[in-house]
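To start, the structure itself, in C-alpha cells.
One protein chain is absent from this view; the other protein chains keep their places.
Letters are used for the chains, namely A, B and C, taken in the order the chains are written, and counting of residues starts over at 1 for each.
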Amino acid sequence: MKPIQVGIVGATGYAGVELIRILLNHPGVELAGLCSVSFEGKTIDQVYPAFHEIIDKTLVNEDEVIDASDVIFTGVPHGVCEAFAAKALAKGKKVIDLGADFRLDKEEDFQQWYGLPYRHPELHKKSVYCIPELHRDLVPGKEIIGNPGCYPTSIALGLAPLLKSGKADAQSIIIDSKSGVTGSGRGLSQTSHYPECNEAFSPYKVAAHRHTPEIEQTLSQLAGEELKVTFVPHLLPVNRGIVSTIYVGLKESLSAQDLRQMYQDYYQTEKFVRVLPLGEVANLRNVKYSNYCDISLHVDSRTNRAIVVSTIDNMVKGAAGQAVQNMNLLFGLPEDTGLGMIPPSF
Amino acid sequence: MKPIQVGIVGATGYAGVELIRILLNHPGVELAGLCSVSFEGKTIDQVYPAFHEIIDKTLVNEDEVIDASDVIFTGVPHGVCEAFAAKALAKGKKVIDLGADFRLDKEEDFQQWYGLPYRHPELHKKSVYCIPELHRDLVPGKEIIGNPGCYPTSIALGLAPLLKSGKADAQSIIIDSKSGVTGSGRGLSQTSHYPECNEAFSPYKVAAHRHTPEIEQTLSQLAGEELKVTFVPHLLPVNRGIVSTIYVGLKESLSAQDLRQMYQDYYQTEKFVRVLPLGEVANLRNVKYSNYCDISLHVDSRTNRAIVVSTIDNMVKGAAGQAVQNMNLLFGLPEDTGLGMIPPSF
Amino acid sequence: MKPIQVGIVGATGYAGVELIRILLNHPGVELAGLCSVSFEGKTIDQVYPAFHEIIDKTLVNEDEVIDASDVIFTGVPHGVCEAFAAKALAKGKKVIDLGADFRLDKEEDFQQWYGLPYRHPELHKKSVYCIPELHRDLVPGKEIIGNPGCYPTSIALGLAPLLKSGKADAQSIIIDSKSGVTGSGRGLSQTSHYPECNEAFSPYKVAAHRHTPEIEQTLSQLAGEELKVTFVPHLLPVNRGIVSTIYVGLKESLSAQDLRQMYQDYYQTEKFVRVLPLGEVANLRNVKYSNYCDISLHVDSRTNRAIVVSTIDNMVKGAAGQAVQNMNLLFGLPEDTGLGMIPPSF
Partner (left out) sequence: MKPIQVGIVGATGYAGVELIRILLNHPGVELAGLCSVSFEGKTIDQVYPAFHEIIDKTLVNEDEVIDASDVIFTGVPHGVCEAFAAKALAKGKKVIDLGADFRLDKEEDFQQWYGLPYRHPELHKKSVYCIPELHRDLVPGKEIIGNPGCYPTSIALGLAPLLKSGKADAQSIIIDSKSGVTGSGRGLSQTSHYPECNEAFSPYKVAAHRHTPEIEQTLSQLAGEELKVTFVPHLLPVNRGIVSTIYVGLKESLSAQDLRQMYQDYYQTEKFVRVLPLGEVANLRNVKYSNYCDISLHVDSRTNRAIVVSTIDNMVKGAAGQAVQNMNLLFGLPEDTGLGMIPPSF
C-alpha cells in the first residue's frame, strides 16, 4: 500500500516533535512536509539535535505542506487551525488538529473560553472530536478531527464507565490534575524557568482552565445530563505525564471490587486503557513515552465517594500518540499501528 | 537567662536533623544531648557531613539525653514515645513528640489507625495537641506536646477560618495533598529510590492515610460538628514541601474577595501564616526552608465551591519548625524565637 | 525465519528490564524465559507494572531459562555469570554477559579489581569483549560476549579515532564522567535515596572505579601502547545517561575542524555514532532512550589539548541496547535490528 503522505504544521512545537518521533517508526506513513513559522529554512535536526542523522528535512511553509500531504497534523495556537483547515480541505486534504479549534460542539463555549468566534462554521460539520475509545464510531465521513486536550483525555477515560453506569452523582465531580512541564510547550516563561519550576509545585488557573468546557462536554454526554465540574490543574516538576485524581460522590454504596469490575468490563477490548489490579495506584512513570492510559479505582467508603486515578503521557496519549491513533482511524489502519511504544520503567 | 537544655531522640532521622539545624541558630537553647539508636557512638557530623565543623556531638542513648535535658524532642516510630515520655516526666522533664503518640484525643482512634492501645493513659491528660495558631491557649500547664503531623498542619491552617465562619458545608471536604519525599523519612524504600521516584508521580494510601483521624479531629472542633473528609496524599518528586488543595462546598455564595478578607481577619496577627493577595496561587517554593504557611483562596462560582491552597515546608512548619514554635510556647519565649529563616526563592 | 529464543537471567534488574523493553519490539526474537532470584514465581508485570497487559511471563529459575533459550543475557553480580555460562555452553547455548566476568583479557586484572580468580579459564577463550563499532570482527566463532561497561563504552567510542591517529599523548588522558542514577541499579542505598540524591552531586570512587582496567585495556589497544588513565565518575541527578568529558594532550597542534573530520571519517558508516557539527556540544538529552552515542569535539588551543565529549544512554548503548546489538552480530542479523528507538527531545 502506498504510504500515507503526512504533513505537520507547528513541527517544532513539542507536539510536533513528538509526532515526528512517533511517525518515523510508523510503517504506513511518510513524512511529506514539516512547517515551522519560527524556523523556516532550517532543518529539523538543527532545531532538535536529537534528530541528527535520523531526519534532516527542511522546514517549509504551510502551503508546501498542504501540497505534499494527504493529511496534516496541526499544532498551532487556537484560532489558527480553522483558517488553515479551510485551505487544506479545499485541496482535498484531511486535518487533525491538536489545538482547540475543533474540540467544542458549541460555538458559544469557544467564544466564552477562547474569546473568538468560528470564522468557518461549515467546517465544524465536517469535523469530529475524537477520543478513540469513546468516539471512534463518529469518525467515518469526517475530514477534520479535533484531537482532544491532554487533561480531558485523562479525565474522560477515567470517568466514562462510572458515568455511563448511572451510579455516580454527576454534579459532584471534582478533578485535581497534575501535569508535567512539557504541557506548557516550548515557549519560554518564568514558570517553566528551571530554577523556579524545579523544587516547586503549585496549582494554576484554579477553576479557570480552558479545558473545562471540553471536559464538561464529554462528561455530560457520558452522564446523559448537563454537569459542571470543579477542575484544578497543577504544574508538576517532571517532563512528562498527567495524573488526574478524580473525586465522585456515589448514589449508592459500591465496593472497590465492583467498581473495578465495571471498568474491566467497559475497557476489556481496549488496548490502550489498562485498568490496574486493586491495591495498585496509577503512577505516571508506568505510562511515560507510551500511548497507555492507566486507571486505578478506589472507594472511600467512609464518605461514599469513588476516587479514580487516571494517568497518561501528556505528549503521547494526551497529544501526538492519540493524534496518530486518530489518523489510523481516519485511514482505516489498525488503530494501534505505530503506537507499540513500551513504557520504560525508569 | 540560662539557656534551655534541649535533647533530641531520633536525632539522625530527618526531623531530628532539621531540629538540629534550627536549634543551632536558636538564641535561647543549648543542644544538650542527641540520641540515635542506629548510630550510637558516632558523631552527628559523621552521619550528616553537612554538620562538619559546626557540631560534632556524639550520639548517646536516651537515658543520657533525658538526664542532660530540660525538654526532649522525640522523632521516633509511633508507640515508642509514650514509654519514653513516662521516663522523662518522672524525671521532671518535658517532651515534644513529633510522632503520633500524643496527637489523637480518643484512644479508640489511635487503636483503629495505629493498631496500639495507650499504655500510659495518665500521660494523655498531661499532654496537648498543638498547632500554635489554633491551640496555643491550651498549652499552659502541660508537660507533653503532641506536635502535629505535616499534612494536618497544612490542612487545619487552610480551613480554620472557613470552618469557623459556618459558611462551609462541613461534610463536603475533599483534600488532595502532595508531599515532598523527605516526608517519608530517611528509611530506604523502592518508592523513594531515585530512579523510581524521579520523573514519577502518584497518590498513595488513597483515602487510608493515618493522618485522617488527626485531620478530622481538628476540623470537627473548628466546624463544631463531627465531620469526615476524603483525604488523598500524593508523593511529589521534590525534596521538601506540601501543597494541600482543598475543596469545600459553600452553603451560600461567597466572593473570592470576601473569602480572602475572612482569612486576612482571622490570621492578621499570625506571623507564620501568610494569606496571599487574590490572583496569586500558593507555591511550595515560596515557603521552603522556612516556618511559613502560605494560603491562597479561590472560589469556583460555577459550582459554588471554595478552593483553598495551603502550602508549608513539611520539615519546618510541618515538623521541626513547628516543634520549636511549640517549645517556645512551652517555655514562655516569643513564639518566633529561632524561626527567622527566610524562604529562598530558589 | 524461526525467531531466536532469548532468555534473561537477572530479568528484574534494571538492565534486564531494559532488555525486555527492547526485545519486545525486536522482530527476530521471542522472549523464552526470564529468571529472577528475588522474584521467582511472580510475573514480570507484578514487579514492573509498566509491563501490565504487555508481558506477564512468570519468573523462573536459571535452568529453565537455559533450556528454553538459544541465547541468554545475564545481568548478575560479577563472579556469577562464569559458572552460569559453563552450564549454558554445556547445553549448546550462547551467553551475552552484561556484567564484568568476560570483559578483561588478563585474569590478573580481574583478580586485582574484582577480588576473584577465573574459575573456568577455558571459557575465556570462547568469549570476546565487544563494542561492535570497534571489535565486531572478533565475534565470529565465539560463544560468549562480554558486553562492555557503560563508562568504557562512552570513553572508548569517544577516543578511538584520536588514539588510532597517533596524534594524542596517550599518557595524558583524564576522564571526567557523569552517570545517571540507574547506573547503580535497582538496589537501595543511601546515595540513591531520593532526598539525598536529588539536588546533590558528587564524584565517587575517585580514581578507583572498577571500570578503570576495562577502559585502559581498550584504549591501550587503540593507542598501540600501554597507557594509564585518570578516571573519575560522578553521580548525576538524572535517571539515565552518561556524559564523559575527556581531556587529551595533543602531540602537535590540531584544529577543531581537522579533529572533527578525523572522527567523521572514522565513524562515517556507523549508524549509532553521531559526530556532531562543530559548535554543538553533546548533551545526554539527545541520546536518552536510544542506542546512539553522540560525540562533540573541541580543542583548547591555549593549552593544546583536545576535549572530547561523549554521551550515551547508560541503559541502552551502555547496557541493554549494545547487548542486543551484540546479539544481532552473534546471530548474523543486521546490527541495528530492533534498535530503531528515536531519542525523544524531552
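As a working rule, a residue touches a chain if its C-beta (ideal position, glycine included) is under 8 Å from a C-beta of that chain, and two chains touch if they have at least 3 such contacts.
From a predicted model like this one, the values you see are computed outputs, not experimental measurements.
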Candidates B:Ser69, B:Asn147, B:Ser165 or B:Thr182 - the one touching the absent chain: B:Thr182
Of C:Asn147, C:Gln217, C:Asn239 or C:Ser290, the residue in touch with the unshown chain: C:Asn239
Residue among B:Asn286, B:Ser310 or B:Asn326 touching the omitted chain: B:Asn286
Options C:Arg21, C:Arg210, C:Arg285 or C:Lys317, residue touching the unrepresented chain: C:Arg285
Touch criterion as defined above, residue of B:Glu199, B:Glu214, B:Asp300 or B:Glu335 at the omitted chain: B:Glu199
Absent-chain interface as seen on chain A, which is shown: 14, 180-182, 186, 188-190, 192-195, 197-199, 237-239
Absent-chain interface as seen on chain B, which is shown: 14, 17-18, 21, 24-25, 48-54, 182, 199, 239-240, 271, 274, 276, 280, 283, 285-287, 289, 294, 315, 340, 342-346
Touching residues on chain C - with respect to the absent chain: 171, 174, 176, 178, 195-196, 198-204, 206-207, 228-230, 232, 234, 236-241, 243, 245, 247, 281-285, 288, 296, 298-300, 302-303, 305, 307, 309, 311, 345-346
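By our rule, only the chains that are shown with their structure count from here on.
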Chain located farthest away, centre of chain C as origin (C-alpha): B
Interchain centroid distance [CA atoms averaged], chain B/chain C, Å: 46
Chain A-chain B separation of Cα centroids, rounded to whole Å: 39
Junction residues of chain A, two or more chains touched: 199, 239-240, 283, 285, 345-346
